[in-house]
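The other protein chains are all here in position, but one chain of the complex has been omitted.
Here the chain labels run A and B in written order, and each chain numbers its own residues starting at 1.
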Amino acid sequence: MTGPLLEVSDLTITLGLGRRTVDIVDGVDFSIEAGDRLGVVGESGSGKSMIALALLGLLPRAMRLTRGTIRFDGVALDKLPPDRLRKIRGRDISMIFQEPATALNPVITTGEQVSEVLRRHEKLSHAEARNRTIELFRQVGIPAPERRIADYPHQMSGGMRQRVMIAMALACRPRLLIADEPTTALDATIQRQIIDLLTRLQEETGVAIMLISHDLPLVASFAQRIMVMYAGRHAETALADTLFQAPSHPYTQGLIACALGLEDGIERLPAIEGQVPTPAAFPAGCRFATRCPHVLDVCHRTVPPVQQLGSSHSVACLRLSELAKTSPIPQTELSA
Amino acid sequence: MTDLSTAAPQTRRIRLSLAGAHWPLLIGGVIFGLIVLAAALGPFLTPLGPEDTSLMDRFKGPSLAHPFGTDSFGRDVMTRVLYGGHVSLLIGLAVVVIAALLGVLIGAMAGYFPRLDNPIMRVMDAGEAFPTLLMAIALAAVLGPGVMNVVLALGVAYAPRTARIVRASVLVVAQQQFVEAARASGASSARIILTHLIPNALAPVIVQMTFIFADAVLAEAALSFIGIGPPPPAPTWGNIIADGRTYLYSAAWITMFPGLAIFLTVLSLNLLGDGLRDALDPRMKKVS
Partner (left out) sequence: MSRYILKRLISAIPVLLLVSITAFIIMQLVPGDAAAIIAGQDATLDEIEFIRSQLGLDQPWPARLWDWISGLAHGDLGYSFILNRPVSDAIIERLPVTLSLAGLSIAFATVMGVSLGILAAVFHRSWIDATAMTVALCGVSVPNFWFGLVGILIFSVGLGWFPPGGFVSPAESLSGWFLSMVLPALTLGTATMGQISRFTRSVMLEQLGQDYVRTAQAKGLAGRQVIGKHALKNAMIPIITVIGITFSLTMAGAIVVESVFSLNGLGRLMLHGIMRRDYPVLQGGLVVIAFSFVFINLLVDILYSWLDPRVRYD
């Protein structure tokens, strides 16, 4: 292996708002190694789903990739002509969406929706694709797969539908799977099952998974590394353990406090005040400045650069040196 | 995340569709305005009468003296088209008024009185099982030729369409709180229907009226063409085409100009209807 499986640098996605434009994703860097489990966490509006769509070249019409590179296995995806990108989509990189009820085509059988990927990319015959589909259904834990492949999406439960989506995504043994809020539309027990399934399949197939969610504890239970995003910018990236022990960005600290509060059943949540601003109202300096408990004047004017705290820990906060001290991070790692 | 991806394109779409909604409205309005003006001022624009014959000038092609040429009786086709516009547009307008009055009345009753809803709408179903034009043909045939009969036939035939729209809108509005409040404060049903329900159904009805106008002009022309419209020699666009049809191969202009007049009128009304719908109905704005 010469480099990471996926290497994204300075990714910037611009949204046209009338005559104005806003960078809804602004200069984001990250990479995923083969077999890696990366979690991407952020509230709605943080730009995390747009990154996922940008990787596949599926951004909505109003948005454009204006800066940065996406290299997958050494190939610059952002420069690839559409027909070559189509050969990669669904085969090397596949995606699971949030709402399986609408992400599946309501008038095509679930089996057909899985087997058409196999026919498209692996040039299988109808009969071969059908057998593989049954096998995949079994692999993702759908009971009686021979019968269920004839079911339409509305005949399945939400959890089953998401399993179909997973089967579809894994059909061609991709090297990278992007799961965008795969459990948000499901109830808690089903959520657990789906995450366990993803973990098991990841271990079995060695596929790298990028799990996108607003739910930090859920992501932490799955991912080895976590990237926290806020309003289109990178806030903090760290190994899952480090992130919980030594959150260094005020936003991450808020998220964790919030998550721990939930876990302990404490009534008064130390939640972060306010909401993510809409793209039209993104502040000029640090975008978290409007909600940050540690905000200074300078934060409103200056965009915080991403600073390395360790080999796999990076934070974008102007007050990093002061705020990181409050967390139990060993000084040696800080100075490294 | 989801609110970002949906909110953003929406702002873009509304802006574009406002720009998009304006030009059909504008073009349709200008063309239709010119046609109405020409039809209204027809008698002043041409010195000739629509039934003035001149045997010396039969079958003259378009020229300066007769821009649209002359017909088999030497009548000036432009004069006839202008006068015909007068008749055709008035018929269209009368049809729209009758269809709207009937439709609003029937639709409001069906929407407001739940007991009447089913019987009324089943009758409307049966009425709509006959194609509008066929219904009009049958009624006109039975009632006999004549302007009033054509107007009545088309007006009745288009009523179910309007009724359906009014009913749908009334059903929605009748559930809303201000209607409850009016009812609680002792307002009569008639008063509620007139002051609350019908005004709220107005936007879709106006859009529908524009389309019915367009359809009625087409239908009246078709009725005239097959000989059960207003009887000749009264000039309607359909009558002039029916006259000219006999001489299609030798004097095509007699047929062409009134046909173009119908086409332009209906086209402008359809543009107007599209534009009005986009401007008045916020739900449609998103779709187209």
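The definition used in the following text is that contacts are C-beta pairs under 8 Å (C-beta built on N, C-alpha and C of every residue); 3 or more make two chains touch, one makes a residue touch a chain.
Quick caveat: nothing in here was measured; it's all calculated off a predicted structure.
Touched by the hidden chain within the whole complex are the displayed chains A, B.
Only one residue in the set A:Arg89, A:Arg287 or A:His313 touches the chain that does not appear here, and it is A:Arg89.
Of the listed residues A:Lys79, A:His154 or A:Arg200, the one in contact with the hidden chain in the full complex is A:His154. Considering B:Gly29, B:Pro43, B:Pro232 or B:Gly259, the position touching the chain not shown turns out to be B:Gly259 (whole complex). Think of the hidden chain as still there; on subunit A it touches residues 53, 56, 58, 86-91, 94-95, 97, 99, 102-108, 116-117, 120-121, 152, 154-155, 165, 168.
Contacts to the hidden chain, counted on subunit B, fall at residues 16, 122-123, 125-134, 137-139, 141-144, 214, 218, 221-222, 225-228, 241, 245, 248-249, 252, 255-256, 258-259, 262-263, 266-267, 270-271, 274, 287-288.
In this text, only the chains that are shown with their structure count from here on.
Between the CA-based centres of subunit A and subunit B the separation comes to 55 Å, rounded to the whole angstrom.
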